[in-house]
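What you see is the complex with one protein chain gone and the rest in place.
On to chain A.
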């Protein structure tokens, strides 16, 4: 009996020992992530807070003494300006078209890469080159390819209805938009293909063989087995690429500088802040850009989640 009476204090002393250990682990964990977190917040949260604050002022760097609190007037100015909506439309259009094209071509590339048994190193090396090349260089390469005097596109493709020997690609809106999108699609399709390849390798071969034995055609296997099983990978690829395309800036800056109404939202923001020095108005644009990216991310995740649930219902 006396032994049972002696136990409780031992238990009591054991408990704090465990929580001391987890406390120490907790502390070490926080200490190790702290520098990275501080660094990330230093250049995002802090300036974003600053942008939120500045967006409430009429504030031009060229006339800093004229700074005046004007509430939400900057937002009203932006949201009622047709330029803002035209640029938003351009950005959304570029995003939707490039991501859709990249998804199809990227998937085809991934299928080929998945099957390939020879020259895998060569394949991997070449697919990484567009990914690694700086966007400015890819923009120049395509700008020169489409150039009126020095590009091969007109000379090679003048048999197409839309293209003539003397098509000035940067002389009208749709041709310029096309050239910008080609450059964007060329550079980022390989990245899409790599993400889809990773998803493809997670689809079980057994299931595919079973489907084949059951007499499913290639097309049926694609739609009923492969795609549903890669939904997570497709979502990640679409999410990453869509948000990336929505920020499009480098290509437009190099190829048209926004001429022929090809400006994107990022470009408009840059122009207001850096060229016009309109810090107040530009900050309002920054805040709107940030909010629209959040909205976009939320929409994409939502869209695929709905898809997931309905697919599960079918299965």
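One rule holds in what follows: a residue touches a chain if its C-beta (ideal position, glycine included) is under 8 Å from a C-beta of that chain, and two chains touch if they have at least 3 such contacts; residues count from 1.
Note that contacts and distances are computed from a predicted model.
Considering only "Carbohydrate ABC transporter permease", "Nitrogenase protein alpha chain", "Multisubunit sodium/proton antiporter MrpF subunit" or "4Fe-4S dicluster domain-containing protein", the record for the omitted chain gives "Carbohydrate ABC transporter permease", by its UniProt protein name. Only one of A:113, A:163 or A:225 touches the chain withheld from this view, namely A:113. Here one chain is not drawn; of A:129, A:210 or A:303, the residue touching it is A:129. One chain is missing from the display, and on chain A it is touched by residues 22, 25-30, 32-33, 35-37, 39-44, 46-48, 50-51, 54, 61, 108-109, 111-113, 115-116, 119, 121-138, 140-142, 144-145, 147, 149-152, 154-155, 186, 189-191, 194-195, 197-199, 232-233, 236-237, 240, 243, 246-247, 249-250, 253-254, 266, 269-270, 272-274, 279, 282-283, 286-287, 289-290, 293, 297.
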